[in-house]
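With one protein chain held back, the other chains of the complex are shown just where they sit.
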Amino acid sequence: MLEVREITKVFGGLIAVNRISFKTRAGGILALIGPNGAGKTTIFNLVTGVLRPDSGQIIFQERSLNGLQPFQIAALGIGRTFQNLELFTNLTVAENVMVGAFRKSRVGFFRGVFRRPGTMREDQTLYREVLDLLEQLGLAEYVDLPASNLPFGQQRLLEIARALAAQPKVLLLDEPAAGLNPTESQELARFLRSLANQGHTLVLVEHDMETVMSLADDVVVLNFGTVIAAGTPAEVQNNPDVITAYLGEGEEEAC
Amino acid sequence: MGIESQYIQYLISGFTLGSIYALIALALVVTFNITGVFNLAIGEFVTIGALTAVSLREAGCPILFAYILAVMLAGLVGALMERTTIHPARKASVLTLIIITIGVSIALRGAALLIWKTHPYTLPSFVNTASINLLGAVIIPQSLFVLGLAVVAVGFLLVFFDFTFFGKAVRAAMMNRTAAQLVGINPGRLSMFAFTFGSIIAALSGIFITPITAATYDMGFTLGLKGFVAAILGGVTNVTGAIIGGLLLGVIEAFAAGTLSTGLKDAIAMIVMIIVLLTRPTGILGDR
Partner (left out) sequence: MASRKIWLWLSGAAVIVLFLPLLIKNSFLLGIFIVIGLYSIVSQGLGLLMGYAGQVSFGQAAFYGLGAYTAAILATRYQTPPLLCLLAAPFLPALVALIIGRPILRLREHYLVLATLGIGILVFALFKEFSDLTGGPSGLTGIPYLAIGHLVFDSDRDYFFLVWCVLGLVLLGMANLTRSPVGRVFRAIHSSEKAAEAVGISTASLKLQAFVVSAFLAGIAGALYSFWVTFISPSPFGFTTSVEFALMVVVGGLGTLWGPVLGSGIIVGLDKFLQWAVPEVLPTVGGEFEIIFFGVIFVIIMLFRPKGLLLPEKSIVAVAAKTEDR
């Protein structure tokens, strides 16, 4: 599916991402973990074209993504959520998701200006589909509220819903569980697993170790921009480098 | 006049007007760096300086005194503008602030029209020496004063920024606004200083250029515009860049007006600005 080969990104002399490689399995869940500043979000930005790698290749379905614009990469089927929330705050919850599905609709400027009945019907069908999706994420009660009125954790879920509406093949989730309570966290984990079972490939950055270990099929551990371990959750958990570099700190954060 | 001396003539007039552009750009850049506001009303302060000096002189004020008073008045209007329009809107969007400065500029131009009507005015040259002949080109002594003002202004800025506490704080604020607050500089006071300072520089350049080009109520519009272009050329945040940008623009304009058409002067300035914006948004000195 998605393969990252030896990508490197340097910010003003500081190596944020140093020759990192990993590969996702179709329908699998890959977790990127590591302390703050390990380069996780930078990797997301490199994969989605927000940043350009200084060297290395990013391959998606046998095609190099290097040099493509963010919207082109998204259109190929790579969706994402943002760690610092980038909701359309002036739109309602449902509308946020509907914008997510816009690329798939055939409404252009002229069809918009002339308001063809088909266009409006299509939009209403979309609205109903969006309701289903929001229901699955437990956002049904907020549908017509402005997105800015949502509680913090729910805003993260809305980011996921919006990304899903674009029907991505690979979904990059930047700390999806932050701000959720334990019950909501578990529900989210179940939902993500069901997405993977439906054939979505997920890549997530997460701090909550419990979620990562129970959910991920593969784990890549980063520290100071380099991969220090990779494997199944069980393998990674027993890796002495990981324990010293990260897990101790991770436990603290999880508390 | 031979072709060389003609080119030298262009160069001289380019540097003269360019110094004025540079000074206005300098005023813009310092204000922008401190406050984040691009003061589109800057040109009006050129007008206020020049025409107040004219009126005071006509009223019988000793000339030097008239100049000083005119500059102080412009500074006062600048401070007043900051207090009444910029400071209350300091948290507003960029668009709002730009419209505010445009609104102030319109109001000030209207006031200038009310006071001075549409007549052109002039001020005497600072000295009554005959023109200097340089390789067949003519230099008006006033041009030298204009160049001198630019040099003095830059020199003053350098001393001010390097040797006074307030200057250092301003420089810190130009680089990092929160840093200035950390060392105890009141950002409101800084903002007022920035506008006052910008207005003073603009008024001075108005007084210096009037003996050469004459002054009208709307002289500030074109000069202000060229100041923006010079600031853009220099990269908007760069003091040295603003000076070089102004001189460069002056020379380009002088050559364009001389070799192509005088009417194309403004068009050329705009083309230069757009090209720089599109290809080197950090200015001609910027990296990239």
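To keep things simple, chains are lettered A and B as they appear, and every chain counts its residues starting from 1.
The rule is short, and it goes like this: a contact is a pair of C-beta atoms (placed from the backbone, for glycine too) under 8 Å apart; a residue touches a chain by one contact, two chains touch by 3 or more.
As the structure is a prediction and not an experimental result, all values here were calculated from the model.
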For this session: Would you list the chains present here that the left-out chain is in contact with?
Result: A, B
For this session: For the chain that's not shown, point to the residue among B:L11, B:A107, B:V154 or B:I284 touching it.
Result: B:A107
Problem set entry | Touching residue (missing chain; options B:L11, B:M72 or B:I98) | B:I98
Exercise. Mind pulling the chain A residues that touch the left-out chain?
Worked result: 48, 50, 69-72, 74-75, 79-80, 82, 86-92, 94-96, 98-103, 105, 107-109, 111-115, 119-120, 123-124, 126-128, 143-144, 146, 162-163, 165-166
For this session: Spell out, residue by residue, where the missing chain touches chain B.
Result: 38, 85, 88-89, 92-96, 98-100, 102-111, 113-114, 117-118, 221, 225, 228-229, 232, 236, 261, 263-264, 266-267, 270-271, 273-274, 277-278, 281
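In this text, only the chains that are shown with their structure count from here on.
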Problem set entry | Between chain B and chain A, distance of the C-alpha-averaged centres to the nearest whole Å | 50
